[in-house]
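Mind having a look at this structure? Questions to follow.
What you see is the complex with one protein chain gone and the rest in place.
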Amino acid sequence: MTGEHTKRGSSGINGKRALPRRDVLALASAGAAATLPVFGRPARAAEPVKLGWVGPLSPPGGYAEGLLMKYASAMAADDINKQGGVLGRPIEILYQDTRGMAAEGTAAAERLCVQDKVAAIFGEFHSSVALAEMEVVHKYNVPFLACDVWSQEVTAKGYPQVFRNSITFPLLDVMIGDWIVAAGFKNAALLCEQDDIGLAWRKGVADVLTAHKTPFQLYTADPQATDFTAQVLRLKANNPPFDLFLVLYGEAGAYPMTRESHSLGFAPTANTALFVSGGEAVDPTFWKNVGKAGLWLICENVGLPKSAWNDKTKAFVAAFNAKYKTDPPGSAMEAYDAVWNLAEAIKNSGSTAPEAIIHGLETLHWVGTRGLYTYSTSKDPAWAYHQYMDAPESILQYNAQDQSSFDAPIVWPKKYATVPYLYKKPTA
Amino acid sequence: MAAAHQSGAPSLSARDLVAGYLPGIEILHGVSVDVLPYEVRAVLGPNGTGKSTLLKVLYGFLKPGAGEIKSGSRVLTGAAPHEMGGYGIVYLPQRPSVFPFLSVEVNLRLGAWRLRSRHGLVREKIERAFAQFPALYEKRHQSAGTLSGGQQRQLEFARSLLLDPNVYLIDEPTASIEPRIATQIYELIQGLAQQGKAILLVDQNIKGALGIADYVYVMRTGSLYTEGKRAEFGEDVELLVSQWLYTHHAPKPS
Amino acid sequence: MRAPDILLSLLLAGLAAAFPFLVNAYWLHVMIIGMIYAIIAASWSLLAGFAGQFSFGHVAFVAIGGYTAGILAVSLHVPLPLGMLAGIVAAALIGAGVGWTCLRMSGPYLAIFTMAFSEVLRITIVTENEITGGPGGLNVPQLFHAQTDLPYYYLILALLVVSVVGMMLVLASRWGLFFRAIRENEQAAAAAGVKVTRFRILACAIASGVAGLAGGFYAPYIGILTPDVASQDQMGLVVAMAIVGGVETLPGVVAGAIAVEFMVEALRSYGQWRLVLFGLLLLLTMRFARNGLLAPGWLAIRRLAVLQGQRLIRGTAD
Partner (left out) sequence: MLDYFLIQSANGIVIGVIYALIATGLTIIFALLKIVNFAHGELYMMGGYFGYYVITLAGVPPLPAVVAAMAISFAFAVAIERGLLTPLYSPGMERKSDYGILITFGLAVFLRNIAIIIFGPFPLRPPSFFDGDLVLGGLIISYDRLVAAGGGLLILVLLIFFLNRTVWGQALNAVSQSRESASIVGINSERMYMFAFGLGGALAGGAGALVAPIYSLSPSMGLVPDTQAFVIVILGGLGSVSGSIIAGILLGLSENLFIAFLPDPNRGPSYANAFGLFIMMLVLLFRPTGIFGRHHAAME
C-alpha cells in the first residue's frame, strides 16, 4: 500500500519537464511511432474515465470467451455513455490481450496502470494470469474487478484492490457436489484439461466428492487434445461402471469430446450422465458442434436463470442477441456488469481515485443483469473477501436439441429449479 | 582459330566469358570457345583453373558477368539450365547426374521429360536406348544408385541420346572409373562425334582426352593459355601439355 | 576497439544507466523483459549462429533455470541467489547432456530433436503439478523487497553486460575459432585436430547455462512461473529477435531482442490484431531484409560516427 507513492512518485520525478524526451525515446525504441498513445496531455473538459480490460484474445488463451467478454464490455460502455457517462465524463475501455499467459498479463497490467493510467482494470478469464496481474495492480494501487476467474486464490490473497464478480470454485464445487449427492450418483469420472482452470476445478470437485464419500476417478488431458476416443473407451470399459461423467474442457476439446462420448455410447446414456463444466455448453456454437449429442447434457450456468431475470437482464440479452446474433453466456453478463459496477462505484464516491473506487465497490448495492451486487468485506473464509457472494449459479439439463440455454430446465439449486426432478435419465 | 572454322559453323560459341561464384571473385577472366559438329574439343589445364566453371557457365548454371554465348544466331546468355536441352545442348557433370533412388527405366523416362505428353514416342525411344545399351536393359528395374560408375555413365549417355542433342558438354567422364571402362567411354564419345555431335570435353585425364580430341584448349588460371588443332601439337603432345601445366596430374608415360 | 566504438559504447552505457529516469515504470518493465530476452537470444545466437547448432528447444533451458531456482526457493527455502546459481549449473549440465545426445545430428533433425526435448519438458512441467505448480504456475518469491523495479533493472543490466561480454570473449578466443570451424565443416575441423565432440558439447553447455541465468532472473521478477516459458511460441520469438538483430553479432542480437520486445508491446493497442501484425512484420522482415534490420543500421550509425569524428579531428587540426 505504501508502494503506490514510491511508484507514482518515481514516474512523477520525470514530470512534465522530461516529457518530450521521454516521448521521443519511447517512440524511437518502439519503432512504431504511430501506434503509441501520446501521454501527458493536459486534461480536457470531458476527458474520458479510462478503464482497462484484460483477457485472452488469442491462443493459447481462451480467446473465444475473451471475445464475448470484450463484446459485452463494449456494450456496457456504450450504454453508460448514452446515459451521459459517469461524473459527466464518458467511459473509455482499453482492451489488452493477455493470450492466457502470466507474463503477458503482467505486461498488460503494467501498461494499463502506468502508461494508460486507467482508473480501474476488469476482466480476465485465466486464474493464473489474474494472479500475475494482481501483483501489478497491488503495486500501483489500481482497483481490479476480476470477472471469469474461479480460483479462490484471487480473492483469498486479501489484496484490497482486488474484487471478483464471478463465482469461485468453493461456491461452484459445493453446488456441483451437493447436486451429485442429491441426484444419487454413485461413481463419477472427472476429466479435465491440464491447465490452471481444469486443475483447480478438478481439485475442488474432488474435495467435495471426497467429503461426501462419493467414489470418483480423476483424469487429465492436454488442453490442445481433440481426439478422445481412447480415453472414452477406457472410461466406458471401467469396472464398476461410471454413472456420471464430468468434463471440463475448452470449446475446441469439449465439443469433439461430447460427440465422441455420445457416439461411443458412453454418455449421455441411460447408464451415464454427462456434465460439461466451464461454460462451453452455453456458448453460441454449442449445438452446431455437438448436434444430437448435446441432448440430456448437463452443465452449470453462471448467469441469472431466466426465471429470475430482471429488466436489465432482459434488455441486455435482447440487445446482445440483436448485435451478435447469439445468446450471451454468463461470462458476458459478468463483463457487462463489471463495467457498470465500476461506473456505479465511481459515481457513488464521486471520484476516480483508487480509494474512492475501492470504497465505492465495498459499499455497492446495485442491481445488474446478474442480480443484486454487493461485495463482501469479511475475510472468513479468506476467499470471501471482496467476493460477490450471491453470484448466481445453477445447473441445467437440456431436454431438447437446439434448445437455448435460457429455456433449458434448471435442475439445481432448488431456489431456481424449474422442474421437479434433479436429473432426467436419457430415454433410449 | 581460323583453322577451327574450316569444318563448319560452330554449334555453340562463347565469347569473352567472365564469371565467378561470389561477388568480387572472378574465376573466368574472358574465355572464348567454339564447339563444332564432328569434333571433340578438349579443355585441359590444372585443377582449379576454371574448366568446370566454364561448362557451368555455358550450360546456364552460372550467369556470366560479361560475354556472350550463342548457338547459331540464337543468344543463350542468361538462359536457365533446364532450357538448354531445348537448344540441343547436353551437360554431363563430373559426378554422374543419374537419380540414384529411381530405377534405370525411370531415369530414362525422365530423360524424355520434354516429350512427356507423347507416351508412345517416349516408349519407342526408351526401347531403342535399351537396344543400344543391353546392359542397362538387364538392370532396368534396379535403382540407378546401385549401378557401377561406368554403368551410370552409360545410363547418362543413353538418357541424353533420347532427345538427339547436337552439343555435349562433358566434365571428366572417367573420374574414378577403372581404366578398361574408361577406354570404352572415350570410344563412346568419339562415336558421338563421328555421328556429327559437337563435343566440348573438360578432362584431367590428359592422355584419354588427347586420344580422341580434334582440337585442344589449354587453360591456366581462368584464361586460355593456348589452343590449336590436335595435329598441330605433334606426337609428344602429352609431354608438352604436362610441361605447360606444371602439375603432378600429368600422366606418367606408360 | 577503435575510438568511435569506445565513444559509442560509453554513450550507450550512459544511456542504459539513465534509462529508468527517462521513461515511466511501464517502459522500464518492458525494457527489463527485453533484456531478459536479450540474454536468451544472445545465448541462442552463440549456439546457432556461431557454433552452427540450430536448436529449436533453447527456451527449455530458460525453464530449467527458472524452475530450479523457483522450486528450490518454494519447496526447500533455498535463498534465491543460490537457487539461481543452481539453475545455471543445472541448465548447463542438462545442456551438455543434450549436446552430447545430439552429437550426430544436424540441420532439421537437430532442430526437431531439441524442439521435442523442450516439448517433453514442458509437458512434464504441466503434468507434474504437485512439484512444479503445473499450468497454474509456480509462485516464486521476490528477489528485492523494493517498491520499484529499479534494483531489477540494474541487476539485469549487469547480468546482460556480463553474460554478453563473457560470450564475446569466448567467441574471440580460440574456442570461438573452433566453434566456427565446426560450423563450417565438421569433418574438416576434426581433420585439422579440433576436438569436435568436446567443443560441440561445450557450446551447448555455455549457451544453456546463460539461458538458465535468464530463467533464474525471470522467475522472481515476474513472480509466477508457468510452463509457457518453454513453449514453441516463445522459442519462435527468441529466434525472431536474434534474426532481426543479425545472428552474427551478439550486440546486434541484444538490440534486436530489445527492439522486438518494444515492438510487440507497442503493438498492444491493436488488441486482436497484435499477433497478426507481429506475424506480418516477421514475414516482411525475413522476406525483404534477410540480414536483419539492426546490424546494417548499426553499421550505418557507426560509419556516421566515424565520419563525424574525422570531421571533428580535421576541424581541430585546422
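Note that the chains take the letters A, B and C in the order they are written out, and that residue 1 is the start of every chain.
The definition used in the following text is that a residue touches a chain if its C-beta (ideal position, glycine included) is under 8 Å from a C-beta of that chain, and two chains touch if they have at least 3 such contacts.
Model, not experiment: these values are computed from the prediction.
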| item | value |
| --- | --- |
| Contact set of the excluded chain (shown chains only) | A, B, C |
| Per the touch definition above, residue among B:V98, B:A129 or B:M219 touching the missing chain | B:V98 |
| Selected residue (touches chain absent from view) among A:N289, A:N310, A:T374 or A:N399 | A:N289 |
| Touching the absent chain when the full complex is considered, from C:S9, C:S75 or C:T124 | C:T124 |
| Residue of B:G48, B:G86 or B:G196 touching the missing chain in the full complex | B:G86 |
| Residue ranges of chain C at the interface with the undisplayed chain | 48, 54, 56, 101-102, 104-109, 111-113, 115-117, 119-120, 123-124, 126-127, 232-233, 236, 239-240, 243, 247, 272-273, 275-276, 278-280, 282-283, 286-287, 290 |
| Those residues of chain B which, in the complete complex, touch the missing chain | 61, 80-86, 90-93, 97-102, 106, 109-111, 113-114, 116, 159, 163 |
| Residues of chain A (touch criterion as defined above) contacting the omitted chain | 57-60, 63-64, 66-67, 194, 217-222, 224-231, 233-234, 237, 251-252, 255-256, 259, 263-265, 283-285, 288-289 |
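FYI, only the chains that are shown with their structure count from here on.
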| item | value |
| --- | --- |
| Chain nearest the overall C-alpha centroid of the shown protein atoms | C |
| Centre distance in Å when chain B and chain C are each reduced to the mean of their C-alpha atoms | 52 |
| Inter-chain centre distance, chain A versus chain B - centres from mean C-alpha coordinates, in Å | 74 |
| Per-residue multi-chain contacts in chain C, two or more chains | none |
| For chain B, residues contacting two or more additional chains | none |
| Touching residues on chain A, where the partner in the complex is chain C | 2-3, 6-7, 10-11, 13-14, 18, 21-22, 25-26, 29-32, 35-37, 39, 57-58, 60, 67, 94-97, 99, 101-103, 106-108, 110-111, 113-115, 127-128, 131-132, 135, 139-140, 151, 194-196, 198-200, 220, 222-223 |
| Complex interface listing, chain C residues touching chain A | 21-27, 29-30, 33, 123, 126-127, 129, 134-137, 139, 147-148, 150, 222-226, 228-229, 231, 233, 258-259, 262-263, 265-272, 274-275 |
